[in-house]
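Omission of a single protein chain aside, the complex is shown with its protein chains in their original locations.
What follows is subunit A.
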Amino acid sequence: MPLSTQSQTEGDNYVLVASLDNVRNLSNILKAITFKDHAIFNATPNGLKVTVEDSKCLQANAFIQAEIFQEFTIKEDSVGFQVNLTVLLDCPTIFGGSTVPGVATALRMCYNGYGYPLTLFLEEGGVVTVCKVNTQEPEEPIDFEFCSTNVTNKVILQSESLKEAFSELDMTSEVLQITMSPSQPYFRLSTFGNSGNAHYDYPKDSDMMELFQCTKTQTRYKMSLLKPSTKALALSCKVSVRTDSRGFLSLQYLVRNDDGQICFVEYYCCPDEEVEEE
């Protein structure tokens, strides 16, 4: 592979090297969590986790396992850094980002450790582009303390059914209300906007519903916080919606990449504090 012959002034001092024959297998999933400029990268021998947070109320994580990469070498137990994700994502499409089948941009991502930039070697058609993106000290991601024992509601749906609702959400509504109940309406998304109230109902015996375990709750979340999750939903084939006893929301998306491999994206969101839980 041409990239492996690239000579480097940093030599063999990489603490992390990750290669992909098709950079889209990384960039597509990262685009699904790009709602803020900064992202925290954390690599372990299991793979890569990328975290983006908003005002301490919303957190999105993308998980790309080591097996997805053609090469994934890490010399430490945990390698972490922070980069400007918007700038980083301008790099994979440097050759135009076309989706012609058979033509892919290959990636070799290297990191030398604290203080060094994240280096991306991108190759298409024999032309190589080298991008060095500055890194910063990684912030500690918030722990939303969401654990399975506190889960009060769990629903797993095929994404198809939610995609339409999310793309039509009334943005004049400040909140998105999620109602879960063992009886009608089972699972309902509601908005309260300028043109009126809108409800999207998903019955528990629908074809799209794969799992339905609910007690009765109704919680509101700030629309502005949840809207970015639409990107992850658009990429996914399945989504799990869980709330816990505090009203915290966990959305987990199963995403298949160009090669059919599975990656995960999850969103955690705090409830909107003005409304009390039923």
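Criterion: a residue touches a chain if its C-beta (ideal position, glycine included) is under 8 Å from a C-beta of that chain, and two chains touch if they have at least 3 such contacts; residues count from 1.
Please note the rule applied: contacts and distances are computed from a predicted model.
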Absent chain [UniProt protein name; select from "Dolichol-phosphate mannosyltransferase subunit 1", "ALA-interacting subunit", "Guanine-N(7)--methyltransferase subunit TRM82" or "Checkpoint protein"]: "Checkpoint protein"
Contact partner of the left-out chain, one of A:Val127, A:Met171, A:Leu211 or A:Cys237: A:Val127
Residue touching the undisplayed chain, where the options are A:Asn42, A:Thr73 or A:Thr93: A:Thr93
Chain not shown, touching residues in subunit A: 84, 87-88, 90-91, 93-96, 117, 125-134
